[in-house]
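Selected chains from the complex are presented in situ; the others are not included.
Order of writing sets the labels: A and B. Residues in every chain begin at 1.
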Amino acid sequence: MNKLLVLIQCKDEVGLVANITRILASHQLNIIAMREFVDEEEQRFFARISCSNSIENTEVLKLELQERLPQNALIEVVPKADKSIAVLVTKEFHCLSDILIRNYFKTLGAEVKCVIGNYENLKELSEKLDVPFHYISHENISKEDFESAIIKKLDQYELDYIVLAKFMRIISPNFVARYKHQIINIHHSFLPAFIGASPYQQAFKRGVKIIGATAHFVTNDLDEGPIINQQTIHVNHTYGAKQMAIAGREIEKSVLSKALELIFDDRVFVVGNKTVVFE
Amino acid sequence: MNKLLVLIQCKDEVGLVANITRILASHQLNIIAMREFVDEEEQRFFARISCSNSIENTEVLKLELQERLPQNALIEVVPKADKSIAVLVTKEFHCLSDILIRNYFKTLGAEVKCVIGNYENLKELSEKLDVPFHYISHENISKEDFESAIIKKLDQYELDYIVLAKFMRIISPNFVARYKHQIINIHHSFLPAFIGASPYQQAFKRGVKIIGATAHFVTNDLDEGPIINQQTIHVNHTYGAKQMAIAGREIEKSVLSKALELIFDDRVFVVGNKTVVFE
């Protein structure tokens, strides 16, 4: 079990690994798993180092690393703690229920603080599984007011991430900006194919033989944010758009679940419009 | 082993299967596998029926079926025979060699009559594996003349299908029209994502976590023809566009190989811009 996790993102230069590991060794930290990656195009270095023991004063360690690493290095020293999240939903239950069940049995790697839905039909499940549900309708209200209501509700919690678990409203740049790299969406196609509405209808029309799902961070460009995880399954001529949607639910659930596991385990770095994922 | 194959495509109506199978039974034909499908949107019926025995006069059978089926029914009675094909290539060897090896060991389900290349580098392999190679350069020549030269060469053979095994030239509507539903292409992405040139470069830029390949019939619209088969594989942040291309070769080869197997085994029907594939 890793007791201490060191996450680093900085400009690449010769000797980085040597410097970092020397500092860790000087604290008697025992590295049990180290993943690093150099994005040669961007000249950026990424590392995730987990240690089997910990130290009391992580601030000192962080400072020592800061001194030795290139300017503007992003350094996190994480004595592993569970994340806090909110989940936004519309009507579909499959992604939400998977998250709520894991949360209920404490295997999610995060705590679901609340569920917010623009329909009421998932209220009962959320509450049965001991998570507060806030109903905020988008009807008879401007998009701005709708989002303000959501943000107000979110602000009542201290959140690390907001998960859009089949939340079928497009969110505005203003909303996105508040939670940079903190909003995760599950899109029901293998992006960049079938961006936007009704991807299964689009897939059916095109006669594809595979359908997919994509978990990604939300940015201002619809379905264009950094991709975290994708999967596909085979379909055939007997699938109408509806059957595709039904089959697709399984991978939507599975792709989102995997993406969240990776994020909650601090395995995902964002760089530009891409991700580095230390699986 | 199927000795006789009956392929039918027609307007759907009640009692089709009963009528067809009654006629087959009256000829003492023993059905060992039957696949049928009704495209409810298009109101079209498709069937592939294989029998463990055969009959001498298949024309009579065909006529009897014709009489009983809706007007304009497409009926084929096939005493299984190998198909004849030509393969068009540019420089990459992986798809071609897979086809040539299967051809060499007679497991392709078709005979490769010739290979035509707009570069010379695959000549040696083709000839070593006993298939004539025709070099037709696209350089210093109009597209029209280039295609005329190819067509002239193709006309020397009686061909069922033309396989574009990483042939990197866009072919003109005139060429396509000559060989309706007879030209099969392998595209190096999971269409409709990354249509057109340099799909791996596009995929790398977008930061996708899966890449794919698509075998499809060629129509006038670039990369828009009926899809026969698709597959995907996982990639990650360590893949540059070049590594994606290398990894992609394996599925290009595999997808094309599978598509050809299905086609040569008479398992693929084209309907509009889609396929019905009885796998």
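Annotations for the structure displayed:
FYI, a residue touches a chain if its C-beta (ideal position, glycine included) is under 8 Å from a C-beta of that chain, and two chains touch if they have at least 3 such contacts.
Since the model is a prediction, treat every value here as computed from it, not as a measurement.
For this complex of identical protein chains, the structure file gives a whole-complex count of 4 copies, while the figure shows 2.
Just so it is clear, only the chains that are shown with their structure count from here on.
Overlaying the C-alpha trace of subunit A on that of subunit B calls for a turn of 180°, given as a multiple of 5. Listing the residues of subunit A that touch subunit B in their complex gives 37, 39, 41, 190-194, 206-210, 212, 226-232, 236-238, 240, 273-277, 279.
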